[in-house]
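Left out: one protein chain. Kept in place: all the others.
Order of writing sets the labels: A, B and C. Residues in every chain begin at 1.
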């Protein structure tokens, strides 16, 4: 295992310390329980937005704490859901009396821990609503699985409902908007390499030099199928087709196209993949009217990428365009 | 070789096509000769800023084209200096009569090709000045080498002189400022893994599972020494010490600290390394008053990082803080 | 023979030891069909639990088990944190104020734990989870009790059923938890949670056998 770390059990705390110093103008880091919160929280008259999940997906979620996006993020151990104590403390720290939304990715651990935290917060008199993202079309049938995983749409949701919350929307409206983002978004990912969980010390799965995993999630878990590595154009088609069919996205649609790197993939490849996606969508009469290209929801140093498409309407476009000022996403400020 | 590409000879053009579509509001891509230029170039009454170099370092330089930074960037083949035709075309495209600055990284190929382009542009009546960055302290003695390489300082220079050019400074002032940035900045990098040049198809160097290269550049070239992989704290010390000694940076200095990922290193590790750097500088009474953390000057999918320190004064700070609107760096707009 | 509060303390200490020993093995099982953290998660949790034990050493069994439960909830995270946390919490509620447990009590307590996991995880048997090891253990315990077996005999049968249940997860198709994402590819791997559940069952038997 080759990593720029000191000891596996220190990775999360030490990276948090780095964030705390680097972004002291935007956020504050609390320890034990660990959470990252907007420096100016709680914001009067604003619904609080809290997300969280295992670490190893940076910049998600801590990098999205700031004006116009999250109020707080709870980082768990690497690839491990945080514990209810973290979400409870974060929820209390951002609660300004207008309620708090928990943005939860659909993983058994995340769902259960956030559920327990919401029960505890409710017991303390804080109104909590929850939304669960489940945009990963690689997981086929929720009758036979824990349901679709929450992946790329989570980033877009945090930005869009962040815009609405900053504009003063109430908890019910925010929850409805979050559910709309989830309903309009679909994702699919692939990996060229596994990643190494620091504590495990070796790759989570072995992948021969000429094979790739299609339909991976974001925890270094194997995907649904393993195939020979092909051309970017074919990989793009393998990711785009199930996404397009699923919603379905149709001719005339306007979409936000999010081409995401898994952590170990260079930007030059992401632009190349964006170019392939652009050709596919143009061929189907779908217009990319907004886009995000970069490594925003990652699996440590995994090489690979994911596509997320979000069908846009005026409301979603407006809140996507709204100003944002966080370590990882910034415009309009 | 596992990459999200179609064919090695198509990588640069296809990634450019992706950039062209993704950032049509900011920039225009020209082909044969290839260059990326601000959508609104030439800007009346503004010194034109042109940089360029081999591809594979994304987002540098194309990702820095836009308001408040570069006017044009010339991407060569992967790790290969672009040719004079590109720089000449870019120089003509951004020339508004106030002269053009070439920002050149100190590599034999880059220097010679930019030199030829400057001669050709001068012959066409365009006033061209050049500045060569050479901040890499890993290269020890320019009597016995091609001189220090230009690395991380290039990014900071493009931002800072971009701010000054946007503010209307003339060519002589811009050149002086660029030289000041170079004189105030030092860098050092390391690699945990090699990268694979698409055409070569295999790693440029082999690195055993427990070793790292110290003092690498940004072209996948081996470094000066190879040592056992150590703790992040030790690696940070190995990078910081030669930088600090060289300028030298002294107690009471204010610096911009740039912790850069080489392309395959996840952000969580960069924040952790930033934390180590912060501790080292604090221990020496040096204040980090600005910082940049992320993968901005890369070597394809190489895992590793570099540190760049830039000693700040009011002038450098002011132009660093000035608004910028490019694909890769954005604030104030 | 009855289970004393002291046995319960030793039981938790033994789990902590076994989890630490088997940490990499559990994580390795989780690499195959999960995300390579199960051993690390439980080790983190029980290591903290150990530091809490002195403060409840003279308390009733219910208090001890509830402390274990809340500590696991607060330190493990992932799926196994809320699940084992809830299990120990429910077990603690079922043994509130008690300083000794008979074989009958034990069956009630473990069944409460099982029900807690099922409620929290919305899961049933046959989905390739820890339940597939714990369920058969509860059944065996009840059957042994009905047949009039003594505590140790009953527990030996329960541990054997637990092991069989754990091994029976190998050919199962996962439909809950992270392993379910693998679909058919989850077949052929032993579930990490079922394995840790078996470690715990073994730990209880080990403690009681040693104190005989």
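Assume a residue touches a chain if its C-beta (ideal position, glycine included) is under 8 Å from a C-beta of that chain, and two chains touch if they have at least 3 such contacts.
Quick caveat: nothing in here was measured; it's all calculated off a predicted structure.
> I'd like to know which visible chains would be in contact with the absent chain if the whole complex were considered.
Taken over the complete structure, the missing chain's partners among displayed chains are B.
> Which listed residue (B:113, B:154 or B:275) would be found touching the missing chain in the intact complex?
Checking the options B:113, B:154 or B:275, the one contacting the hidden chain is B:113.
> Please pick, from B:6, B:51, B:81 or B:95, the residue that touches the omitted chain in the full complex.
In the complete complex, the chain left out is touched by residue B:81.
> On chain B, where is the contact patch with the chain that was removed from view?
33, 54, 76-85, 107-109, 112-113, 115-116, 138-140, 144-146, 149, 197, 199-200, 202, 204-205, 217, 219-222, 224
One rule holds in what follows: only the chains that are shown with their structure count from here on.
> Chain pair with the most contact pairs?
Top-ranked chain pair by contacting C-beta pairs: A-B.
> Compute per-chain Cα centres, compare each with the mean of all protein Cα atoms, and return the closest chain.
Minimum centroid-to-centroid distance belongs to A.
> Round to the nearest whole Å and give the separation of the Cα centres of chain A and chain B.
29
> Between chain A and chain C, what is the gap in Å from one C-alpha centre to the other?
Distance between chain centres, rounded to whole Å: 32 Å.
> Find every residue in chain B that makes contact with two or more other chains and list them.
Residues of chain B never touch two or more of the other chains.
> Give me the residue numbers in chain C that touch at least two other chains, ranges are fine.
Not one residue of chain C touches more than one other chain, so the list is empty.
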